[in-house]
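This view holds just a subset of the chains, kept in their places.
Labels run A and B following the written order; every chain starts at residue 1.
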Amino acid sequence: RLQPQYRLVDADSEGEGSDSGDDFFLRRMRFYIEGTLTENIYGIWQVDFGDTSEDPEVKDAFINYSGLSAGEIQVGNMNVPYSRELLTSSKRQQFVERTVVGDHNFGVPDRQIGILYTAAPSDVFQVAAGVFNAGLESDLDKVDFESRVSGDPDYFGKMFAGRIDFTPLGGFKLAQGAFGEETKFGLGLNGFYWDNDSDAGFEDFEADSSPEGEYDSVTGLGVDAAFRSGYFSADAAIQYTNAEVTDGTRDFLSDNGVTDGIGFVNDEGDAKFMTYMVKAGYMIVPSKLEFTAGFSALDLDDGYRDADGTIISDDMDKRYSAGLNYFFNKHDAKIQLTYEIGRDVLYANDANGQVINPAGIGEDQNTLFLQFQQVL
Amino acid sequence: RLQPQYRLVDADSEGEGSDSGDDFFLRRMRFYIEGTLTENIYGIWQVDFGDTSEDPEVKDAFINYSGLSAGEIQVGNMNVPYSRELLTSSKRQQFVERTVVGDHNFGVPDRQIGILYTAAPSDVFQVAAGVFNAGLESDLDKVDFESRVSGDPDYFGKMFAGRIDFTPLGGFKLAQGAFGEETKFGLGLNGFYWDNDSDAGFEDFEADSSPEGEYDSVTGLGVDAAFRSGYFSADAAIQYTNAEVTDGTRDFLSDNGVTDGIGFVNDEGDAKFMTYMVKAGYMIVPSKLEFTAGFSALDLDDGYRDADGTIISDDMDKRYSAGLNYFFNKHDAKIQLTYEIGRDVLYANDANGQVINPAGIGEDQNTLFLQFQQVL
């Protein structure tokens, strides 16, 4: 898939320098190989050359064994069985970018290296569970999961994750938008527990401008729902994330005078937050033009703290989105336009560094996304 | 295309350390995907793993829509419609390396991310025009365009570019060398205007050893011609580039005592130069062995200045080249030998860092290029 994207950010920031800027870049450019040379063994290997980093990123890279009667086993780098928004491919999303419930910066595991078992005891139930070697970034103003292969995580731990899907009217594809489909409904429950394996120490980090440290454990729980009927589709999700810093980080922070919390972390050393999403779309011109609208939010239990432990925003980060998608050939060739209104944001969009003074914590910003897509 | 290249540089430099050296490296190693899944929509995505950088570089990566009666629209990363030398693929060049009229270091836009419209109202005329998000490097001893995806440009701006081709005897392929062809003649006019969008400030640069700063605007104008007949081919081009630094750069330079210009920039803050090229080839053994010869030059209007603003060379950089190309299978499999005599050079070849003391400004150097090529 190739996704040239134009992005225009207009923030409402205090301070000096322009608070708006734009960029035109390749959001994704993905090469892949897939296939089988052996009965019951299938593989797919993907590399992404897009985005503004010069390094390519390995995406799906796993071996799937379907020789068991009771289900399938997958080994390698793959999406952890968590939120539906994450599991739905970036080429089949209704908005140009995933919302916060699919964002690896905020407690969503993303792809990790591990082993996954999937079973489908009936058309109505599907179960998946796996164990992973999952990495995290050392920033304390998020809970940012990174794979061993994509990016360069600062520390690792073991992750146990599982998801149950209930589809009473029969299974359906992980794709947003409905191209004249039968009525279907899906409900998903998912959760994970991640535990720091303490292999690498906090001393190994390089301190940078953002608050840094190491989480000791992270727990995530979520529920999501999807509805498809004719040319109408709707999705919703709620997730809860609970992370706790290590004793080493606590000591390091208090040695540096940080005793009242910092970033997402409260004075007890915990980062707790909820994320919410609802979105829907209707094809005004069947299979050609879709109107979409949605809302997503990030709500910190105990507010966002600066380096002095002062709560600088206790509001919920809110994103109101609306857009139009034009399909030349379903998701294989389309143009997407999304306009996002962000209020009291806890994380800013700086158009890949092109905004000199992006929105600070609790400020507002509006973003226009225009994306072209071709799948090969 | 795979291009293993041997390069031997012998400069005539003052100062200590050897002024010669050689390297054997992979000049290009290019993977690509191309195709179509949708009527009127075609895409090509290329990545280059060659050269001595460890990072791969995205090359062509665009979506082409040919569903309009009046022409084609292309979105993504592509060559800006400028000089014929640039637009002619590296695998169809007569010398091992492009001459200065196709060199992104000297005011040639190279590939950029944008939108291009191409029309061919007749077999005799072709018109292309586009708008691009074009990046530049911060060096003031060149005018070096870089794409958002390849390399890592220091700052960006909007570029408007266009090209008109006049081919009175009918259109012909963008390829140097003639394998027994009908007589054809082409004349091209091209131009661009680039305007700094001021998103990122000069303060963001890291100063390094070369003179640094930011251009405010760059204008380029060129004319080129091509002739093919039987086993003879000839090409020629002239280009004029005019760049002006930003007020911020002017202030920065004068704060650091630079008031008489630096590098390519004169005391009024302008970098102005002409580039010239003429080359020709004849197949001594038809479709097997070609003899080539050419001349190219870079002429700064106001000379090259050191950090004190003293003009250290007011001569034209001249390159006299001759070579032999042996074709196993046209451009799909060939061996190319080019010998280049450089006089009063304004930019040196250091064999990828293997020459300890390469030619300084205004000194001489000779370079032997030997390149093997296979296209897959």
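The definition used in the following text is that contacts are C-beta pairs under 8 Å (C-beta built on N, C-alpha and C of every residue); 3 or more make two chains touch, one makes a residue touch a chain.
Just so it is clear, the structure is predicted and the values come from calculations on it, not from any experiment.
Because every chain is the same sequence, the assembly can be counted simply: 2 are drawn, and the full complex in the file has 3 copies.
Going forward, only the chains that are shown with their structure count from here on.
Averaged Cα coordinates give chain A a centre that lies 40 Å from the centre of chain B. Here chain A touches chain B in the complex through residues 2, 4, 17-18, 21-26, 29, 31, 49-50, 52, 54-56, 328-329, 332-333, 351, 353-356, 372, 374-376, going by the rule given at the top.
In the complex of the two chains, the chain B residues touching chain A come out as 31, 33-35, 37-39, 41, 43, 45, 47, 55-56, 58, 61-63, 75-77, 113-114, 132-133, 148-149, 151-152, 156, 197-201.
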